[in-house]
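Yeah, one chain of the complex is gone here, protein chain that is, but the others are all in their spots.
On to chain A.
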Amino acid sequence: MTTPTAVALEDAKVAFRLGDGRVYTAVEKAHLAVAQGEFVAIVGPTGCGKSTLLNVAAGLLKPAAGSVRIFDRQLTGLNQDAGYLFQADALFPWKTALDNVAIGLEIKGTARAEALPRAQKWLTSVGLGAFASRYPHMLSGGQRKRVALAQVLIRDPKILLMDEPFGPLDAQTRQVMGNLLLDLWNADRKAVLFVTHDLEEAIALADRVVIMSAGPSSRIIGDWRVSLPRPRDIFEVRLDKEFHALHREIWSVLKDEVMKGYVQSTQAVEAV
């Protein structure tokens, strides 16, 4: 028996209409499959449309062509099987940490009396048990990400979509959060699609690393399997020989795209 495919993008194309009527193609013919229980990281230079691709998988954006299949069903509307971790702060600022986590259950109709203790349990498992009554603005950036993680995971989604979730954090906090994510993921191995611009982070976390070319009309140009043993420790795995070999191999491809992306972004500025 083969493992079912959680997310399948089939020749997905994403295009936006610009203000002056021209059409900007962000992503061209993206073909990507994430198996159940698989952790896939998408890496690409700035502005290559990797977040766009994630939004397509979430159902927040409709592809201009091609299709999205979630567990072999055509995706229409929002992807209800997926939990989405945003890059920017997405917590409800008027709710306490506890209420922010509990809301995930309350939406589905779980009684508040039942939702609160479960939310407290999740807060504890992301290391914020003592911060339940804090409002988001009283938490640090890393703590807010922990709450957001608990908010998404309490709903027990089958798929986890993450858009540079640790992007705004400092280097040390990123690694701590990476380890926390791996620990939580190890418990039930959801399908994960993780977008990042940090190749090291991608290799350390994922089973597969997918590379996208510089935009516009970016495509998927590489797909590497990471066979580092699990469970991993992000601090340790970076010292591994295999890690370095893989990093060198992927970087040789990625480097050109990063340079292209850089040149394009500076030219775009000059054209304006």
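To be clear about the criterion, a residue touches a chain if its C-beta (ideal position, glycine included) is under 8 Å from a C-beta of that chain, and two chains touch if they have at least 3 such contacts; residues count from 1.
The rule is simple: contacts and distances are computed from a predicted model.
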Name the absent chain as its UniProt record does, using one of the following: "Aspartate carbamoyltransferase", "Biotin carboxyl carrier protein of acetyl-CoA carboxylase", "Sarcosine oxidase subunit gamma" or "ABC transporter permease protein". "ABC transporter permease protein"
Which listed residue (A:Val40, A:Ala58 or A:Leu149) would be found touching the missing chain in the intact complex? A:Ala58
From the listed residues A:Lys108, A:Arg225 or A:Lys241, report the one that touches the chain absent from this view. A:Lys108
Of A:Phe16, A:Phe71 or A:Phe86, which sits in contact with the chain we cannot see? A:Phe86
Among listed residues A:Lys13, A:Arg155 or A:Arg238, the absent chain is touched only by A:Arg155
On chain A, where is the contact patch with the chain that was removed from view? 58, 60, 78-80, 82-84, 86, 88-96, 103-104, 107-108, 135-137, 151-152, 155
